[in-house]
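Have a look at the structure that comes next, please.
A single protein chain has been removed from this complex, and every other one stays in its place.
Our next item is chain A:
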Amino acid sequence: MALLPTGSAMAQTVGFADAIRILSSSCGNDIGKYCKKENLGNNEITQCLQANESKLSQQCRADKDRVGVLLQERFAAQAAVGKTCDRDIQQFCKLVKPGNGYVLRCILKAKPSVSNACNQAIDLAGYR
């Protein structure tokens, strides 16, 4: 096995807070101007920015799609954990009752024994 930096240094996804902060910092002014009625939920802001694309600041236009991509990457990373960690779960957490995050918490505790791939998947998912 190659020498790798600690697991978290390999993480390439960002958390939801860090992702959405890009939206408010890059598009906050445009949202204030063009999306006065729209709320964060139900895709309202994204659709509003899309509809007003031509009027947006350069910064907002450059960053708004990146926010969506970052959120998607985190969702995908979370969805991938079960498969990537399947063997480790069988090996280290077989007796743990499934549901409510019990199995993942077991995998977190077993970090020193768990495979690099699984540990990395856990980092990418933001579970640690």
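What we mean here is this: contacts are C-beta pairs under 8 Å (C-beta built on N, C-alpha and C of every residue); 3 or more make two chains touch, one makes a residue touch a chain; residues count from 1.
Assume contacts and distances are computed from a predicted model.
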Record-based protein name (UniProt) of the chain missing from this complex, from "OmpA family protein", "NADH-quinone oxidoreductase subunit N", "PorT family protein" or "Putative ABC transport system ATP-binding protein": "OmpA family protein"
Options A:55, A:83 or A:105, residue touching the unrepresented chain: A:105
Residue numbers in chain A that touch the chain omitted from display: 15-21, 23-24, 27-28, 31-32, 36-43, 71, 75, 78, 99-102, 104-105, 108, 126-127
